[in-house]
Each structure stands twice: as structure tokens, then as C-alpha cells.
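Complex shown without one protein chain; remaining protein chains in place.
Here is chain A:
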Amino acid sequence: MGIFEIMGPAMIGPSSSHTAGAARIGRMAALLFAEKIDKAVVKLHGSFADTAVGHGTDKAIIGGLLGFKPDDERLRDSFSWAEKKGMDYLIEEIKLRDVHPNTALIELSNQSTAQSISVLAASIGGGSIEVREINASPVKLTGRLPTLWIRHKDRPGEIALITTVLGEHQINIAFMQVYRNRRGDIGSSILELDQKPPQAVLDQLEKCKDIYQLRYLPAL
């Protein structure tokens, strides 16, 4: 942690957890979806639901979904920006079990490709966030470092293949997590990196036959 986390960040108020963190959650969800968002359903839980309006949590998440960063003045008017950019949105309350008090469940969809995603994320304090589920599968994604989210076949040697490609390009892995729902099914790996990987790395990984999906998520 550096001094600019103490004297900063620059952000739109009033709350680092309920506004800045909320904007980051929206932005992370949009980056994970990586398609144009036609419709967004945002379900707020706990303290997020109780004080959303006063803290601008709803506006911040919608702004984040439009790609606005926590210091973007457009967050205040994000509802009208959503209209301008053709993003339908719905904000609801939800009661979830065993989650952080500041949690949002976000469902995004694109009509023409019929793709959708659901992202469960929490604002854990000071503007820091954690994505805890993607499409109901558990993950832990913080956006603190440049991150790769890779969905691949769950088979021996797949992780070695990914890390070899990164190693060949001198990309250091700071943290790494591997998940799967069922043996031999689709696994997903989250790799937090010390530097931004060049496009060549992403291209090379995407060509691997057992990699189904790859997302590069810049540090938030």
C-alpha cells in the first residue's frame, strides 16, 4: 500500500465503500461481460439496499457499468447517461444469505448475441471490492492488479500451459486461484499479474484449444 491510498484516491463522494466501491463493482462486471450491455439488473443487498439512494450506490453501479471510474463526475448523472447509451437498467432489493453487508448481484445481457452474465460482488471497505461469484461459481477477484480470468478445460497440464506462456513473456504471477465445478468439466483460473500482459500474450493464450474464454481485466 502506498501513500496515494492514504491521500487519495480522487473520487466522487460521499462514501468510499458505498460510492467508489460501488462504481468499481459496476466497472468490473462490465469488464467481465466484455460485450455491449443492453440490459442490466442490479440487485442490492444489506446496507447497499438500505442506504443506496443517499449514497448514490445505485448511480455509482450504473455509472461503473457504463465504464465510468470512481472519480468520474458523470457518476452523478449516470441514469441519464445510461439512457443516452441505450442501456436498460433495473434496480431492485434482494436478501442474500451469508454475504458481506455491502453486496450487489448484477445480471447483464446482450440481446443480439443472447449472452448474459451474473456477477456477485462486495464492497469490502475503503473502496476495495471483491467479486465473489461469476455465474454462481465462486471466485475471488479484487481488481488490485492486472488480472486474467481464463475459463478452460479441467485437465492435467492446462495450468502449466498458461503459466508457461506468461513466463516466456517475463510476466510475473503475483497471486493465482484455480476453480472448477466438476472434475473434467470447465475450470477457471484467475491470475493476478505484476504487469499488464502485451496483446501477443492474450492472442497466444486465446488460440490454445482447451481455453474457452479469456478476459483481461486492467487494475481498477
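Criterion: a residue touches a chain if its C-beta (ideal position, glycine included) is under 8 Å from a C-beta of that chain, and two chains touch if they have at least 3 such contacts; residues count from 1.
Heads up, the rule we're going with is that contacts and distances are computed from a predicted model.
The protein name that UniProt records for the chain not on display, among "ABC transporter permease", "L-serine dehydratase", "(2Fe-2S)-binding protein" or "2Fe-2S ferredoxin iron-sulfur protein", is "L-serine dehydratase". Here the missing chain is touched by one residue of A:11, A:106 or A:122, and it is A:11. Residue-wise, the contact with the chain that is not shown comes from A:54, picked out of A:54, A:167 or A:218. Looking at chain A, the residues touching the absent chain are 1-17, 19-20, 47, 50-51, 53-56, 59, 71, 73, 75-76, 125-127.
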